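Below is one structure, written out as structure tokens; comments come after it.
For this view, one protein chain was removed and the others were kept in their places.
Should a chain be cited, it is by its letter among A, B and C, assigned in written order, with residues numbered from 1 in that chain.
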Amino acid sequence: MVPAGEPTEKTIQTLTGILAKGDTIIDGGNSKWKDDIRRARELAPKGIHYVDAGTSGGVWGLQNGYCLMVGGDKEPVQRLAPIFTTLGPPDGWMHVGAAGAGHYVKMIHNGIEYAMMQGYAEGFELMSESEYGLDLPAIAKLWMQGSVVRSWLLVLTADALAADPKLSALKPWVEDSGEGRWTVDDAVEKAVPAPTITASLFARFRSRRENSFADRLLAAMRNQFGGHAVRR
Amino acid sequence: MVPAGEPTEKTIQTLTGILAKGDTIIDGGNSKWKDDIRRARELAPKGIHYVDAGTSGGVWGLQNGYCLMVGGDKEPVQRLAPIFTTLGPPDGWMHVGAAGAGHYVKMIHNGIEYAMMQGYAEGFELMSESEYGLDLPAIAKLWMQGSVVRSWLLVLTADALAADPKLSALKPWVEDSGEGRWTVDDAVEKAVPAPTITASLFARFRSRRENSFADRLLAAMRNQFGGHAVRR
Amino acid sequence: MVPAGEPTEKTIQTLTGILAKGDTIIDGGNSKWKDDIRRARELAPKGIHYVDAGTSGGVWGLQNGYCLMVGGDKEPVQRLAPIFTTLGPPDGWMHVGAAGAGHYVKMIHNGIEYAMMQGYAEGFELMSESEYGLDLPAIAKLWMQGSVVRSWLLVLTADALAADPKLSALKPWVEDSGEGRWTVDDAVEKAVPAPTITASLFARFRSRRENSFADRLLAAMRNQFGGHAVRR
Partner (left out) sequence: MVPAGEPTEKTIQTLTGILAKGDTIIDGGNSKWKDDIRRARELAPKGIHYVDAGTSGGVWGLQNGYCLMVGGDKEPVQRLAPIFTTLGPPDGWMHVGAAGAGHYVKMIHNGIEYAMMQGYAEGFELMSESEYGLDLPAIAKLWMQGSVVRSWLLVLTADALAADPKLSALKPWVEDSGEGRWTVDDAVEKAVPAPTITASLFARFRSRRENSFADRLLAAMRNQFGGHAVRR
């Protein structure tokens, strides 16, 4: 995960003490967009510019270039354009809006990413239980050839399945970083339904709960009203 | 679980061979309503009546009387009224419609039950992790005194929590019977959204998956694009 | 809706200027529990006590008594016990924890309420489209007699359906107040899955969107890849 939160905050405070008027800080990590807005406002009186660059592409960005969503004032963003042009693939960066906009767009990008990943995960899990004995690595590869669901995430899925068709080396434990959570917060704040993004986040939460109280309470209730057997 | 499926089917076939014109079969189990319709149609030419009685109340029905939702032709249902009156609490039974209607209404009842149970389960799980150190058995009891969420399921929840406040004797393993699944099938067939009923059913499914392929695939994808650590 | 937010904040500020050491403020509205914590901390140096009382029971509380979940320090809560005893039904109030705990427990109560309401709503919607021509007001009443899904919300449902069986006088527009949203925020913050509570909140959001951008984008995508007809 790209650094965010406390380490970023401290670095910016340190830099603020060193930088001079006209200097620019680029936050190329995964900060919360509301933090960007606050920081830009705090730095403005000192004449220090703050630019937030949401970065996508994963570890592959090193070869492919990073897709960059940049937020901040026009002047520093334009001045720094050569940096973004160098880091990104052709047409691979954009000034998307004022301070925080870069990380806001990146946050939504990650929310969508969660839903796409979960969609594939559900589909492949269903296929993994099919009585047809399906060849999942081959199907993932097949779908890359002209199907509607072809995507870069599917390429990665195909690679992962090719390396370990039953994923037997892995534990069903899925981390989440801040962006998925913030996307749900944004949906709640805007009163916009976001059922798949939220379901994806909850699936990750669920993957990490080893003795769910909710599930034990359900078992207890069933036992209470129906005398249904419970596992102890 | 009240018997359904194969044993019911066989019993009805056996009875059909024995019964005479004018006789009535009451299916007081948890049959699928579409099976009721089929059976009623098959029995009609022989002059045998088929009545489906959805039954709610759990093991407590023995003391409280059973809430009965009855489907079938008017004549046999009216003729059998004394049975239903005896089994149910006052006003505790109703002729809800033609063959299958009894089990249809009972099926929906169970779908609602799943959502209510899951709602409580989520709320109590959140409270179980609160830094306030909340007394869950006492809160469940408190809510029975005039709160908006008071219900019979809450009484059972209070009883279960009183007996074992941390539910430490239980495993997070939740069975489901047919009705929840059929309610989702009904929603899909009617093109009616049923998000909470379905989420409740999926939560039960999830409780029983010990090495989710979906979650392992998510972990594998994260590892592919981000070099994120996975648990092996 | 019980007042919360800005009006509450202002009232507390005004009171703070007037009150003396040893006085106690009771917030019996629907404040956010984190605001309670902050207020209690701000008032403590002045020796003013802050007690938050989450209140359930709706407009019926006037007759039935209000179910009260009380947060705050032990001393003021015990001193004020006669007030809570008077307002609530027997055993109808409880000191659930430190400052904010009252509104926290009330918030979870409302989250559960959303899920229960949505569960009933989905079930009755499915029944409203059944080919059996079901008598919904009668079924709601029937279920009150010993069924597993009996609850106070079901009584209200039965009353509403009795008054207007097809609910034809109403618009499908459902408001939400803060507690549902804060419950989802709490789930996200605690990394606890809350699929039914969240689905219930999103259903309300959806009910108020009259020209969903998401749905138009889905229609546009279908048209792009499949040449599927769209409605203009």
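One rule holds for everything that comes next: a residue touches a chain if its C-beta (ideal position, glycine included) is under 8 Å from a C-beta of that chain, and two chains touch if they have at least 3 such contacts.
Remember, predicted model here, so these are calculated numbers, not experimental data.
Engineer: From the list C:K21, C:K74 or C:R231, which touches the chain that is not on show?
Structural biologist: Final answer for the missing-chain contact: C:R231.
Engineer: Spell out, residue by residue, where the missing chain touches chain A.
Structural biologist: Output for chain A: 56-58, 60-61, 64-67, 69, 71, 88-94, 96-98, 100-101, 104-105, 108-116, 118-120, 122-123, 125-127, 129-130, 132-135, 138-139, 141-143, 145-154, 183, 186-187, 190, 192-197, 199-200, 202-203.
Engineer: List the chain C residues touching the unshown chain?
Structural biologist: 1, 58-60, 117-118, 120-122, 124-125, 128-129, 153, 156-157, 159-161, 164, 167, 169-175, 195, 203-204, 206-207, 211-228, 230-232
Engineer: Can you list where chain B touches the absent chain?
Structural biologist: Against the left-out chain, chain B lists 148, 176, 181, 184-185, 187-189, 191-195, 198-199, 201-203, 205-206, 208-209, 214, 225.
We adopt the following convention: only the chains that are shown with their structure count from here on.
Engineer: Measuring from the mean of all protein Cα atoms shown, which chain centre lies nearest?
Structural biologist: C
Engineer: By raw count of C-beta pairs in contact, what's the busiest chain pair here?
Structural biologist: Top-ranked chain pair by contact count is B-C.
Engineer: So how far apart, in whole Å, are chain A and chain C when each is placed at the average of its C-alpha atoms?
Structural biologist: That pair's centroid distance is 31 Å.
Engineer: Taking the mean of the C-alpha atoms as each chain's centre, how many Å separate chain B from chain C?
Structural biologist: The answer is 26 Å.
Engineer: Provide the list of chain B residues touching at least two other chains, using ranges where the numbers run on.
Structural biologist: 58, 60, 118, 120, 122, 125, 129, 153, 195, 203
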